[in-house]
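Comments concern the structure below.
One protein chain is absent from this view; the other protein chains keep their places.
Up next, subunit A:
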Amino acid sequence: MLGWLHRGKGGQGAVDPRKNYPLYIRSTPMESELKFHYMVHTSLDVVDEKISTMGKALVDQRELYLGLLYPTEDYKVYGYVTNSKVKFVMVVDSSNTALRDNEIRSMFRKLHNSYTDVMCNPFYNPGDRIQSRAFDNMVTSMMIQLTQESSTAMELADKAQHSASPGTQGSASSFSNFRWPKGKVPTWLLKHQLSLLLSTAFKEGSKGAKQESFPRKL
């Protein structure tokens, strides 16, 4: 499921150079699209906030990785920003405990590298939505890998829970009412929502990209 939306306040087609525009959004079809879009909006605000407060410290360290932006009950949101003001936001299900900080960092690095490849395509105009097959494939493989890792973790957790107290429900997981048969978690089904958002803030005066102004469901 791919969707994208326009953050600007200025009505249809208006391009506000100080706002963020999504270049690429990818998510697994588990949650309502609206809720996800809301979360992504909020994360961008947090990213902007982090950049302005950390400001000098970021520049000194040459640190691109912003770390955990904010935890919610169900999700963890991570951020990464390049020197060219391109922001990457990753949303991962909280129940995916197998994910370590350095894994997130390396995922962002991969994303950054693939984004660089997209920019090097002479047919790609900066600001366009990213439609590169190579980029899609990289994201897909990342999401699959994530699912496989977390599925293993989930299976272990499942087994532990089942053997301890079969009747107990109630975890922080958002699908606590649903149990896969033990050991039969299908890896093709992306259980854990990994959502990626790439957005860029245009500098004042740069040519605006052609953008639509409503969430478009595909």
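Please note the rule applied: a contact is a pair of C-beta atoms (placed from the backbone, for glycine too) under 8 Å apart; a residue touches a chain by one contact, two chains touch by 3 or more; residues count from 1.
One rule holds for everything that comes next: contacts and distances are computed from a predicted model.
Peer 1: Can you match the unshown chain of the complex to its UniProt protein name from these: "Methyltransferase At1g22800, mitochondrial isoform X2", "Trafficking protein particle complex subunit", "Sodium/hydrogen exchanger" or "Very-long-chain enoyl-CoA reductase"?
Peer 2: For the chain not displayed, UniProt's protein name is "Trafficking protein particle complex subunit".
Peer 1: Considering the whole complex rather than only what is displayed, give the residues of subunit A touching the chain that is not shown.
Peer 2: 117-118, 120-124, 132-134
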